[in-house]
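Missing here: one protein chain of the complex. Every other protein chain is in place.
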Amino acid sequence: MSVPYLLNSEKGFVPASQRIPAIAKPFVSERAKKTLDLVERFVEEECVPADAIFNQQIKEAGEAHKQNIIGRFESHPQVIEDLKKRARELGLWNMFLPKNHFKEGAGFSNLEYGMMAEYLGKSGVASEACNCAAPDTGNMEVFAKYGTQEQKDKWLKPLLNGEIRSAFLMTEPQVASSDATNIEMSMRKEGNEYVLNGQKWWSSGAGDKRCKIYIVMVKSDPDNSSKYKQQSMVLVPAETPGVTIQRMLSVMGFDDAPHGHGHIKFDNVRVPVSNIILGEGRGFEVAQGRLGPGRIHHAMRSIGAAEKALEWFLARINDPAKKPFGEMLHKQGVILERVAKSRIEIDSARLAVLNAAAKIDEGDAKAALKEIAEVKVEVPKVLLDVLDRAMQAYGGAGISQDTPLAKMWASGRTMRIVDGPDEVHMLQLGRNENKRGDNLRKKLIAQHEKTKELYKQYGLKHEDPLQLNRISGGKSKL
Amino acid sequence: MSVPYLLNSEKGFVPASQRIPAIAKPFVSERAKKTLDLVERFVEEECVPADAIFNQQIKEAGEAHKQNIIGRFESHPQVIEDLKKRARELGLWNMFLPKNHFKEGAGFSNLEYGMMAEYLGKSGVASEACNCAAPDTGNMEVFAKYGTQEQKDKWLKPLLNGEIRSAFLMTEPQVASSDATNIEMSMRKEGNEYVLNGQKWWSSGAGDKRCKIYIVMVKSDPDNSSKYKQQSMVLVPAETPGVTIQRMLSVMGFDDAPHGHGHIKFDNVRVPVSNIILGEGRGFEVAQGRLGPGRIHHAMRSIGAAEKALEWFLARINDPAKKPFGEMLHKQGVILERVAKSRIEIDSARLAVLNAAAKIDEGDAKAALKEIAEVKVEVPKVLLDVLDRAMQAYGGAGISQDTPLAKMWASGRTMRIVDGPDEVHMLQLGRNENKRGDNLRKKLIAQHEKTKELYKQYGLKHEDPLQLNRISGGKSKL
Amino acid sequence: MSVPYLLNSEKGFVPASQRIPAIAKPFVSERAKKTLDLVERFVEEECVPADAIFNQQIKEAGEAHKQNIIGRFESHPQVIEDLKKRARELGLWNMFLPKNHFKEGAGFSNLEYGMMAEYLGKSGVASEACNCAAPDTGNMEVFAKYGTQEQKDKWLKPLLNGEIRSAFLMTEPQVASSDATNIEMSMRKEGNEYVLNGQKWWSSGAGDKRCKIYIVMVKSDPDNSSKYKQQSMVLVPAETPGVTIQRMLSVMGFDDAPHGHGHIKFDNVRVPVSNIILGEGRGFEVAQGRLGPGRIHHAMRSIGAAEKALEWFLARINDPAKKPFGEMLHKQGVILERVAKSRIEIDSARLAVLNAAAKIDEGDAKAALKEIAEVKVEVPKVLLDVLDRAMQAYGGAGISQDTPLAKMWASGRTMRIVDGPDEVHMLQLGRNENKRGDNLRKKLIAQHEKTKELYKQYGLKHEDPLQLNRISGGKSKL
Partner (left out) sequence: MSVPYLLNSEKGFVPASQRIPAIAKPFVSERAKKTLDLVERFVEEECVPADAIFNQQIKEAGEAHKQNIIGRFESHPQVIEDLKKRARELGLWNMFLPKNHFKEGAGFSNLEYGMMAEYLGKSGVASEACNCAAPDTGNMEVFAKYGTQEQKDKWLKPLLNGEIRSAFLMTEPQVASSDATNIEMSMRKEGNEYVLNGQKWWSSGAGDKRCKIYIVMVKSDPDNSSKYKQQSMVLVPAETPGVTIQRMLSVMGFDDAPHGHGHIKFDNVRVPVSNIILGEGRGFEVAQGRLGPGRIHHAMRSIGAAEKALEWFLARINDPAKKPFGEMLHKQGVILERVAKSRIEIDSARLAVLNAAAKIDEGDAKAALKEIAEVKVEVPKVLLDVLDRAMQAYGGAGISQDTPLAKMWASGRTMRIVDGPDEVHMLQLGRNENKRGDNLRKKLIAQHEKTKELYKQYGLKHEDPLQLNRISGGKSKL
């Protein structure tokens, strides 16, 4: 059975392509609109209903083993493979690779894919089903952008085909990794090999048995005078001797199996020198180049998650069985105000993300640094606020396994930390904005000089002889 | 002397047309870009320096009279007439009348004019200088849209020429005017005349001696079965016998002279029946038709005000004379975080307004109800928050007459009340959004039905037999 | 080994009894101060180090079974029994039963025990170790207050001895239980027995194998004209035939094993009529009588949890190994501001709880309704905010199993829902406060009348003849 609401175009249903914000319309091709509508249907009709199946398959796999953790991580839910097959049939595959940079992708702009990513964000399985899941997307971009042909053949090809998965290993437990120059995992060259020692954590996706390749940031040249050239990015196949997944980390109580977040030890791990990406000392460059579009993906999926939270919120407050004090919740002004707040916040945040995407499409991610940083901070906050309101409306059900809200909250909360905590981005944004400061002071002083002339011209008393000083920081006596 | 920063295109200066958000670019014509840059220069170089002159001319006029209030309201600062002359020379006149509706205007879209309005919002005198000041703009739209030829000749023409000003009288002190059906001022027909009795307040602009015409909403048919047809909109020349300005209201301590906010008494005021707009009982229709674009203007001017607040904020934290505890304020993380927050909030809010404008341009204000309501609530909040941060950075100077911040705050605060308090718009937004509620519940139920099929198909245990019930509000026994 | 910091009274350590807020000092006896210091040491030196042991014993029990869930819930960590033995040796047992109501307790006031509860809130095992854990505390109060001698002998005695545990079953999944009149589980009388049918969820503690008795709220007289007399409170031993724990609920991803939160089915469950508490139709009365002190316990434990979060926060920002961008986090103003905010919020909230406790001690919980409702809403918000700041400072570690923060956040989040969601308490508080409204209007009118007299007396012009009307809602003409 399919989802009748969508299929039958019942009253009130307006497909995604007809709900594009007015200001974004010029950026969306007819082909992208068709794909967008298809994504919406695929997600709502096939992926969302499969989310519970995915969770249950993992759970039963876990219970079928003596060792709890390993059971949950050893299984691979069949439903995901079925959905991948279905997505390929529908032509919904690798939509993420932006058309202006990569020939391997589906030919959409970042803004167009961003709109699709919103819908992918409404299901836990949809992104993987369309081969658009992190961290593979960013890793594929790295291979496509910086990889040698050999590296592309060996890793990009099976990644693009959804045959393997990958992880990106940067963060380390013993240092403040929000400043990536702090990383300590060492790499030294011995003959034709690099020898790696150290540990990484929050290696997302490393729990999955299909995760075959790690892109690892290491400190290769700790004495380099530039602290941005001390790092290299190197490929380490997951099965390389000396690599041990020490343990899996939980996120607000969830293990996120089977992908999970690994804490991984590297003990004299050896890889051929051909496994370097772009060259020794260029790790920072690779890391920087990887970031922009991925943040758009995260942000738009979060927008979709926020819309889903609002949908669950609305469903609850219209549930005729839930009448505290004799009335459905949607009769209460406090509740309606929260609905309105959610609507306002989501709509503004979406526009901010789409504008950032348009800016990337216009040039590159570097030109859109400000816009990307803005949505990196704004969007998770909106998502968490909307989720909190929905959870509260559901009472006990909202924090339990009976709604998707608690799990979504946990994932949303991580967004304020991954790729650097909010605080780092805020500080950077503030510093960049502050660069205008001196020029602005000069402008205010010049405007004040003009005002002083006008005082004379109009024969007025100058009331505040000190104002200019206050603006200029001058110290003239009265 | 002009303002060198702008004139000399010093390093760092990028004109307005080059700072248009990526996503808004397709909507701005080359002609609009040129005008936009001209508006920016006119505001920064001529209007902002004149703001202090305007205030001082009013102040000295006030001191020149025995009666404080009347002095401030009787004068008309010469600087405003000089700026109007200059604006006409530059071709910056009546930009607000949207091109798709009015032949009288300058031929810009709402989005294009919105961008210009942002800059007008940086000066207290700029809007009037360009004949784009409220409430005249809305009133001119009323005349252009609903006026008879006679009404147009008599009132629209001098308004378009900036020869007179006007007021819009709706709110009343004795009732809850946030619900306009409550208004009580009466109108009865006697022969060829209407006789009006009652009182209005917050009649903005009525203090100005050049304010010649009031558009007044009255209760003409209190017994009409439709409470939206009990009202009429009628023209009352300011000098009509029986009209008394009872007193002027202050806004957070400011009298906003010479325009001001009047509390006006109508005592058997008589006007000819030809003064009706659109016809008896159509007052609500006129009021509704007046609102949309005006809210965009308010919102974009508020965005401009927020940018100005941020500029003053940045100027202060880079003032070398202000070093509490040995460091300039921009060295402090707390301050930089506030700069970043301000940047994020302004940028998001601007996109929301531009999108609302694009939506109006696409169809009409009615189609953009949601978008307009969203910015009506969001933008003043952003403005007040940014202003508060700037004020705090300035300490005592920030709340005194030495910066424009306190006055801007007072004006910004009213934006949460005028045209209906936030709460009314939030409630309306919430109710409209909630209309999706039933359909969403049906979708969630249909998705759950699909999930139940998948449980069977994949041979899984159904963990929560109650989930559907919880969504659907059903009450099946376990 | 014991915890040296505390034992050795190293510099800087000030015991709990010397950190009592100035205003609370008159309420704390010397005996209570000694016990308070003992509680602090017991918690810090013995309970906190045992928290990880408790978690690990549960975890290994879970992994030792094929069936994940049941394993975690079937075990009973030995460490808890060892701590209980230790607590009894120290005389730290049943401190919660307030001295002015119950002879069975340790003889402390609610305020005194509240101070101890703060320290219990710093460890996951301390409350149970001292036999002061919810829901047993509330249930013991019910038995002590309303129980027959037979009921006391059978259930209160072993509860006071820590031999069994108990659950309180009120909430139901199919109705809006935030309004308790909605509950539907039925009870009918057949001879000397009651027959129960229905379901309950969020039956906290029901997962524990030592949980032997349920206090269950049922609808016994659905047709009673008073909707507060339709309910009865009845005792159901956990092993009664027809009782099935359908499943355990998770809280933000945590199962809270072994106590857990049960979803329980009652299928023709029969208990003798002597199992009624206080009498048929008096369920609401019992429920009301149970609530007050328990909310103080929750609130003070939450204060303790917030202090613990702040301690972890401070520990992190002083960690010499964590230097993003070259400086420890405590050098950053943004971080210090968050520390200060946390300090302010915790200190205010603690005073609010202690005042509520003093108010209960002065009379009873009924007289303290307002004060209790206030802290019910305020305290969890403070706790969650402080936790969020601490989590953010830790980055990935803060949301993982490596700190206690994520689990504390999940528990804290439930506090906004249990015993009624915030919204219900806010509405009630608002309504009660609003009862003053009419009298206040009369006062303002009377003051205005006096002002009018003074206008005359001082020979002044009355500027606003309408003001009184505006206050009074009168409608006099001008």
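Note that the chains take the letters A, B and C in the order they are written out, and that residue 1 is the start of every chain.
Definition applied: a residue touches a chain if its C-beta (ideal position, glycine included) is under 8 Å from a C-beta of that chain, and two chains touch if they have at least 3 such contacts.
Every value quoted in this text rests on a predicted model; they were computed, and no experiment measured them.
The residue from C:P49, C:P158 or C:G242 that touches the chain not shown here is C:P49.
In the full complex, subunit C touches the omitted chain through residues 1-6, 10-13, 21-24, 26-27, 44-45, 48-53, 56-57, 59-60, 78-79, 310-312, 314-315, 317-322, 330, 333, 335-341, 343-344, 347-349, 351-352, 354-355, 358-359, 361-362, 368, 370-371, 374, 377-378, 397, 401-402, 423, 425-427, 429-431, 433-434, 436-444, 446-451, 453-455, 458, 460-461, 463-464, 466-467, 469-475. Within the complete assembly, residues 59, 62-69, 71, 171, 173-179, 182, 201-202, 249-254, 261, 321-326, 332, 334, 391-392, 395-402, 406-407, 409-410, 413-414, 416-417, 421-424, 426-427 of subunit B touch the chain that is not shown. The omitted chain makes contact with subunit A at the following residues, 173-174, 199, 246-247, 263, 265, 267, 332-335, 337, 463-464, 466, 469-470, 475, 478.
One rule holds for everything that comes next: only the chains that are shown with their structure count from here on.
Seen from the C-alpha centroid of subunit C, the farthest chain centroid is that of B.
Measuring from the averaged C-alpha position of subunit A to that of subunit B gives a distance of 36 Å.
Computed from the mean C-alpha positions, the centre of subunit B lies at a distance of 47 Å from the centre of subunit C.
Among the residues of subunit C, those touching two or more other chains are numbered 173-174, 332, 334.
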